[in-house]
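Every protein chain of the complex appears in place save one, which is left out.
Now for chain A:
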């Protein structure tokens, strides 16, 4: 379970996240939608304690993330799959992250297998395609077998087969009773993966709804999304 209460982040005069309150419950995939610059990544960073909120708080299973002793067992996150040291192998990278949370090499081999990277595990990260880096990032999130998972744009760079694979993986993880929050600006992708949707724009919550409810009126999810966010797009062509 992820909970934010009046979460606020300002960068100078810009309010990136504005009194944002929502709850992400276990058991289904929750899509985190919003135009570029809406505050999705900032919100995720605050949940992980990487950015300090200027107001409000974010809780993971009722606790601040930074107060959790071995956080990989509670929340697994993928923020930026390309954030790798080029010369280090995928396996060494995972071993280091795992060791920080007291997780051994056997589990590293397991998650590498689950994401289909066993064959490339010893190759340096610089030799990985973006899709492979995404898989490695997902493996990293799964290391501690956490009850809460958070992915920032995980389908970026994946080929159609990879997109299909991650869709299934996210649903499986949610079906196992985990809390799964996935950010995306691709509403069509969310329509296929998520059950619930959090839509934000300019740091504010615009809609907390389900895919089913949003498309009930015969409107496509894409049209519904544009209707919701049309007043919140900061940078875009005129429509």
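We take it that a residue touches a chain if its C-beta (ideal position, glycine included) is under 8 Å from a C-beta of that chain, and two chains touch if they have at least 3 such contacts; residues count from 1.
Keep this in mind: contacts and distances are computed from a predicted model.
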Chain not displayed: protein name in its UniProt record ("1,2-phenylacetyl-CoA epoxidase subunit B", "ABC transporter permease", "Aspartyl/glutamyl-tRNA(Asn/Gln) amidotransferase subunit B" or "Acetolactate synthase"): "ABC transporter permease"
Option from A:32, A:65 or A:151 whose C-beta touches the chain left out: A:65
Omitted-chain contact residue, chosen from A:86, A:119, A:160 or A:217: A:86
Touching residues on chain A - with respect to the absent chain: 45, 48-52, 65-66, 68, 70-72, 77, 79-80, 82-89, 92-93, 95-102, 140
